[in-house]
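I'd like to ask some things about the structure below.
One protein chain omitted, others in place.
For clarity, chains are labelled A, B and C in written order, and residue numbers in each chain start from 1.
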Amino acid sequence: MAELSPTGTIGAATAGLATAESAAASPGGTPVESTELSYREAVARGIAQEMRRDPRLVMLGEDIAGAGGVFKTTVGLLDEFGPQRIRDTPISEQAILGAAAGVAMTGVPVIAEIMFSDFFAVCFDLLANEIAKGRYMTGGQLQAPLVVRTHNGAGSRFGAQHSQSVENWCMMIPGLKVVAPSTPVDVIGLMASAVRDPDPVVFFEHKTLLAKKGLVPQGDIVDQLGVAKIVREGTDCTITALALMVDRALQAADRLQADHGISAEVIDLRSLVPLDTRTVLGSVERTSRLFTVEENPRLCGWGAEMVSIVVDEGFWNLDGAPVRITTPHIPIPSAASLEDLAVPSVDRIVETISRAMG
Amino acid sequence: MAELSPTGTIGAATAGLATAESAAASPGGTPVESTELSYREAVARGIAQEMRRDPRLVMLGEDIAGAGGVFKTTVGLLDEFGPQRIRDTPISEQAILGAAAGVAMTGVPVIAEIMFSDFFAVCFDLLANEIAKGRYMTGGQLQAPLVVRTHNGAGSRFGAQHSQSVENWCMMIPGLKVVAPSTPVDVIGLMASAVRDPDPVVFFEHKTLLAKKGLVPQGDIVDQLGVAKIVREGTDCTITALALMVDRALQAADRLQADHGISAEVIDLRSLVPLDTRTVLGSVERTSRLFTVEENPRLCGWGAEMVSIVVDEGFWNLDGAPVRITTPHIPIPSAASLEDLAVPSVDRIVETISRAMG
Amino acid sequence: MSTDAVADGHGAAGSDTSAAPPIAAPMRTAMGAAGTDPSQLYDYGRRPPRLPDPVNVANDDLDIALDDRLAMYKMQQILRQMERRAYDLFLQNLVKGTSHLSLGMEAVSAGVARAQRPDDYTFATYRGHAHTMARGAPLGPVLAELLGRENGILKGKGGSMHLASVEHNMMGSYAIIGAHLCIANGTAWSAQMRGTDQVTVAFFGDGATNIGAFHEALNMAATWKLPTIFVCENNLYMEYTPIDLVSAVPNPAADRAGAYGLQSIIVDGNDADEVYVAAAAAVSKARAGEGPSLIEAKTYRHGGHSRADPGKYRPDEEVEAWLQRDPIPLYHQRLLRLGVDESTLLSIQQDVAARVDEATEFARSGAEPGPQHLMSDVWADGGSAWRN
Partner (left out) sequence: MSTDAVADGHGAAGSDTSAAPPIAAPMRTAMGAAGTDPSQLYDYGRRPPRLPDPVNVANDDLDIALDDRLAMYKMQQILRQMERRAYDLFLQNLVKGTSHLSLGMEAVSAGVARAQRPDDYTFATYRGHAHTMARGAPLGPVLAELLGRENGILKGKGGSMHLASVEHNMMGSYAIIGAHLCIANGTAWSAQMRGTDQVTVAFFGDGATNIGAFHEALNMAATWKLPTIFVCENNLYMEYTPIDLVSAVPNPAADRAGAYGLQSIIVDGNDADEVYVAAAAAVSKARAGEGPSLIEAKTYRHGGHSRADPGKYRPDEEVEAWLQRDPIPLYHQRLLRLGVDESTLLSIQQDVAARVDEATEFARSGAEPGPQHLMSDVWADGGSAWRN
């Protein structure tokens, strides 16, 4: 059971300093056999890996068992782990998160699925006021080893109530960890670290990434929360991105290089809490410019937090104003033409950065 | 019926450019008689003023009628307006906001009270997904002339579930306006503008300000959303603050002047959406330094948004990094000694700013 | 749902509106309640099919004017043909987002809408095409909305799940379960305050009965005696999960009525007449200031939950039995039994077909919404500015 992680160890979440390193290499350097997997399949594989490892781990959610999930992210789990460990629930998000919280209080690890991240709003008290605060309020007595998985983000033409990116709803709540992988291998490795983490972790799976494929090494994969990855090196500016925005940032970086001669470094943040500020600050120290690409609507998005940190601690390294590229501060429209305009596109990233750097 | 506003007119919410001007002077300059009123009394007076003006206006919430509100912010309203217009509700926050949303859809203006802002979490779907998005989702068909009042903030030693500052929970949702007055006169004037606004406004009354007194002119008072007030002029740095933090910023400014020779300009933002960025940018253009004092926990607070705007648009005006003074990213502790440490204090503001400017 | 459970309650409310509908005792039958033995929780695939009741021919005798019946026939034709068209357009890859059809469930919307006055309010879920059209929303703009076009009823900004036509007092379709039940109380309260005797109807699914907002909405409506009529379309399934696996009572809406001091009303949702009579009774009650009603209509969707879902989690035998109970051919037969000419019905069908073609034409001709629509309609002033 080869446990891989970008740093080769599973350290304290906030200890991570490592930058990108392929998870497809074993600690010893010998190549591990890989298979191609979709992001969607990676979700089920990540969960299965952890359920095999820890026989106590259970999961609950709507249509996750018999139907394998409405996004087919939990296919096969009922068959392997049975109806006691993979539970279909009523449409009762508060009851779902409540049950998860209670199970976790007894030390039993648990994964709850909230079908769409927009639905966090119907169970936000559980998430923001109960799960997040329990340990602190009780002076350390209560524990909460739970993962809340959800499907996040735009691109499906579902309209304003099924397309939101709500990572910032969680990032702003003290007591929640927030993870949002952008590749199949990260899905598995970060799922493992989220499940093993003794604190509540909100795990965002991006709907528009579900069909994305990637090479995934065989064997168990364990990653580390709080470690960003430099997914493209560059010298002129730093672009931080998350989830679906990572690929767009990478494509934009290629075009910036080709069309504008701008060498952009792209950082996949991977988790917002813990936040790997060192990797970002280190990069900005080299590049002197920061751009954030976020799918959140404008106000109080994670990009704002990122900018405030970088200007606070890296102000004199900056050669120009950090610029945020975001969804405007509007609900997400459903028509394809409008939704595509709303969410940051490769074009918009290229244009914004080239103009700002020009 | 003298309608006063800082600009003397009731313009489009986002049109406001005016800076501070006392509401206690009539447009013609003749002094208006004033009485001393507490912030708490101002809430009831503001609501009463609007209920007298518009006989359709109704209000609902828990314990607001017979008991005059658990914070006594609605005392006297049942007597004057009767049980059909001032309604006690079950403990059903979703039903409360839902009823308010539905009433507003028919064009009838309505005020809903959610007793503590922490309880937004039990009705967040109504607030964030329904009320905020209805008009956009229906291509402009649905209207929502409603105000959601709530009691916000720390200082009462109530612990983590009754002490939060959640303005950023609302600011981050496209489709909500967000108001948080710091003085009795602003309570009345902004309540009036919130009620008259055709869009959903979340109105934050700070628990620790309820006993604060202030002079309030007689007659009707109408203010304007989206207009910040420069409550203290200064030349060396700009401090933006909201609600309870305004008084602390003012006190800190006095001490900065006296002890450190730093002349701080203090801006009471008053509303976060619409946000009076011109007043802030104009001030920073003069002072070259920005500090934000916010009661939100650190991550994704409104101060981050403010910083991101100011660096984006005023970068070359800045003589140093904008610095945020916030509650740390923790739940609010209940013990007096800890709660006082958590929320930004005058000491901490002075210390942070003097160090940064030193 | 056992056939017993259905037989218990349904039909009676429809057959005699003057008599109070029966109060179904809240009880757990061996089959209706999940979890009677935790080890048998979710006995996937081995559960018997959930079969419909036999057709209630006695409903032929309900005292309903022929005009009303012909109108309900026509409306069911509109809904059926429009939904089929929507499905065709989806297969042609013209419906970009999701869509939730009411094929097989048309009798509910048609029956309830016929009992409403034009100034009454309606709220629906994401499965709201039928309910929107039944209130008179224009077909072309509805279809155009599904196609994400600028001439859509929401300018293409809401899509299939958010249809609304405020002009017709159709106050929206809501895609997050539960909330709209609470909002419906608001329009009802407004009518009560304004003394207009308008009623509000809120449709929802069986699955929605287990969410908290359902409870809050019902309690407030009952406490305030609001003119809200809650209509549960129990099509036996949530998305893919049978409702009886996750509900404590066999009739997820009707068995909860008592918790709000309301009568338990179950109707055959595949019989527009029975739906109409129950809805009319509820509407009269609400107009008279006697408060809300909760109606559970048993029905079935012919297709999957949404879009291309083939609905394979349902036993063939069950689907087959319910297809036999298709409300539209059954209603067609009733009208023939009542002496209506086949040719009259055929000409209605053809009229509708022409309107659906026209609507399709209209929808397909619409442009994709341009950038000028992106930042509009957040605020009442038409814009979306959050700063100066």
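Note that a residue touches a chain if its C-beta (ideal position, glycine included) is under 8 Å from a C-beta of that chain, and two chains touch if they have at least 3 such contacts.
The shown structure was predicted, so the numbers you read here are calculated from the model rather than taken from an experiment.
Although it is left out of the displayed model, the omitted chain contacts the following shown chains in the full complex: A, B, C.
If you put the hidden chain back, the residue from B:53, B:157, B:278 or B:348 that touches it is B:157. Summary of contacts with the chain left out: across A:49, A:89 or A:117, the touching residue is A:89. Taking the complete complex into account, C:218 is the one of C:134, C:161 or C:218 that touches the chain left out. One chain is missing from the display, and on chain C it is touched by residues 25-28, 33-38, 41, 178, 192, 210-216, 218-219, 222-225, 245-249, 255-256, 258-262, 289, 291.
One chain of the complex is left out; on chain B, the residues touching it are 62-63, 65-67, 70, 78, 83-84, 87-94, 118-119, 121-122, 156-162, 298-299, 328-331, 333-338, 341-342.
Considering the complete assembly, chain A touches the hidden chain via residues 12, 14-17, 58, 84, 89-90, 92-95, 97-106, 108, 125-126, 129-130, 134-143, 145, 174-175, 197-199, 226, 273-278, 309.
By definition in this document, only the chains that are shown with their structure count from here on.
Ranking every chain by how far its Cα centroid lies from the centroid of chain B, the top place goes to C.
Taking the mean of the C-alpha atoms as each chain's centre, chain A and chain C sit 37 Å apart. Between chain B and chain C the centroid-to-centroid distance comes to 42 Å (mean Cα coordinates, whole Å). With centres set at the average Cα position, the gap from chain A to chain B is 33 Å. Shown for chain C are the residues in touch with two or more other chains, namely 152, 154, 156-158, 162, 174, 176, 178-179, 212-213, 378, 384, 386.
Each of residues 125, 129, 136-137, 174-175, 273 in chain B touches at least two other chains.
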